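Take a look at subunit A:
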Amino acid sequence: MKFVENQKADDTLDLVCRMCPLHLLEPGDRLNCLKKGQVLEVLTDYDGALEDIPNWCEKCGQDFIGIEEDDDCYKLYIRKAK
Partner candidate 1 sequence: MYSEKVMEHFSDPKNAGTIENADGVGEVGNPVCGDMMTFYIKVNDDRLTDVKFKTFGCVAAIAVSSMVSEMAKNKTLSEAKSITKKAVAEALDGLPKEKMHCSNLGAKALAEAIDDYERKRSGEPPPAPKPSKKKGAKRHVTCSHCQERNPITAKFCMSCGEKIGD
Partner candidate 2 sequence: MKTVYMDHAAATPVPKQVIDAMLPYFDEHFGNPSTVYDMGSKVKHVIDEQRAKVAELIGAKAEEIVFTSSGAEANNLAVKGAALANRKKGNHIIISAIEHHSVLNSARFLERNDFEVTFLQVDEHGLVDPERLAHAIRPETILVSIMHANNEIGTIEPIPELSAICREREVIFHTDAVATVGNLPVDVNKLNVDLLSLSGPSLGAPKGIGALYFKRNLRLMPLIHGGIQESGRRAGTENVPAIVGLGTAAELAAEQLTHKVEKVQGLRNRLVQGVQDRIEQVIHTGHPVKRLPGHASFCIEAIEGESLIFMLSQKGIYANTGSACASKALKTSPVLVAIGIPPGFVQGSVVFTLSESNTVEEVDYVLEQLPLVVDRLRSLSPVWETRTAA
């Protein structure tokens, strides 16, 4: 698990309180609205996301940057690669 700090993001997707499988469906839609190279911050309180999102990034050819743990959620960072 790769941890990061103070990662800047171009957009935030707040999935806190919303459950599986939204964490695998919505990032894709939101990334479509970003330009290549831009970073999406995904907020989630779902533990399964810690494994699911990096795996999803690998499958879909997106760059998974890392995770930061906040007070009430996890923050996962994805850079749009394609």
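We adopt the following convention: a residue touches a chain if its C-beta (ideal position, glycine included) is under 8 Å from a C-beta of that chain, and two chains touch if they have at least 3 such contacts; residues count from 1.
The set was built so that all candidates are chains of the complex that A comes from, given by their letters.
Not measured: the values here are computed from a predicted model.
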Response to the item:
Neighbour chain for subunit A in the complex, from 1 or 2, resolves to option 2
Discussion item. For a test of understanding, state which residues of subunit A touch candidate 2 in their complex under the given definition.
Written reply: 12, 14-19, 21-22, 25-26, 71-72
